[in-house]
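Removed: one protein chain of the complex. Kept in place: all other protein chains.
Per-chain residue numbering starts at 1, and chain names A and B are given in the order in which the chains are listed.
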């Protein structure tokens, strides 16, 4: 149990293991379309389960932070709008851009908007299969069909922040463009989920 | 050149746009009620109102808020700040006092949004404001007292 340990700045812990994100072409050798679809989603999973994404897709109250996913410091809560508590919401500290600290290592992340994923989209601790099922379910993904999901993965700015996370944080593997391509290929192959 | 409204007056700042609002307020405008405690948005001593909502000025480059309205503790007005400051004095909340501008700003923001906060509301809104003297028992009570005052 480490939750009471203050989060060390990510710059000073070993960076999340550098991962290479493969493109859709790397999966063309899988003949079975469903198998290929599953493999594509598993590749997407490198992004989905990266600390940059998981930190703001918690299944409990508040976010985590850093490459080692420590509890957010200062302690914050989700709030009714996934945007913190009245009097201390996300925008009390996070602005529209990453801001490097002055005279201190690291930076505070930022993007407009900056908020937690809804509770229905929490996936910390879930298997890839569970995440996959959840991500496809309009009841839980904010009413997105697969096209909207692709657009979210490929275009959404806050998703894209995962590859531009500011000093002291390891970017998600690959690029948003590649993540979008993987999503496209996954959809085109039937959006199958890992079991 | 960056233009801001500060405590109701328009100011023009000829500073590096990366300059944190905190240091612009203190070093340029001599509004010293806003305090430096950590520089990394961990302690809340530098809290101001940015367009009416609480904001840590130490991680707010002035270049990112061109045209915004900033209110520091010196420029706060209204029933909430009055009730908060009266309760702070009545309970003798401050010890060293360094963090208290930020505490008062956060408490005021809370009461502007939640008229009768619970202990949990107070925890959630005030957890970003560190008091090294640990005046928290009195901060909590003072917020409850201020809420009662505002109820009338």
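By definition in this document, a residue touches a chain if its C-beta (ideal position, glycine included) is under 8 Å from a C-beta of that chain, and two chains touch if they have at least 3 such contacts.
Assume contacts and distances are computed from a predicted model.
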Legend entry - "Xanthine dehydrogenase family protein molybdopterin-binding subunit", "Putative ABC transport system permease protein", "Adenosylcobinamide kinase" or "Twin-arginine translocation pathway signal protein" - which is the UniProt name of the missing chain: "Twin-arginine translocation pathway signal protein"
Legend entry - Given B:49, B:93, B:114 or B:147, the one touching the chain that is not displayed: B:93
Legend entry - Of A:74, A:129, A:171 or A:194, the one touching the omitted chain in the full complex: A:74
Legend entry - Residues belonging to chain A that touch the chain removed from view: 1-9, 12, 73-75, 102-105
Inset, instruction - Tell me where the left-out chain touches chain B, residue by residue. - result: 15-16, 18-20, 23, 26-28, 30, 32-40, 42-43, 45, 72-74, 84-85, 88-90, 92-101, 104, 122-124, 126-127, 129-140
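By definition in this document, only the chains that are shown with their structure count from here on.
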Legend entry - Mean-CA-position distance for chain B and chain A (Å): 32
Inset, instruction - Would you pull the chain B residues touching chain A in the complex into a rising list? - result: 18, 20, 39-42, 44, 47, 53-56, 58-61, 64, 106-107, 109-110, 113-114, 121, 124-128
Inset, instruction - Write out the stretch or stretches of chain A touching chain B in their complex. - result: 73-77, 79, 84-89, 91-93, 95-97, 99, 101-104, 106, 108
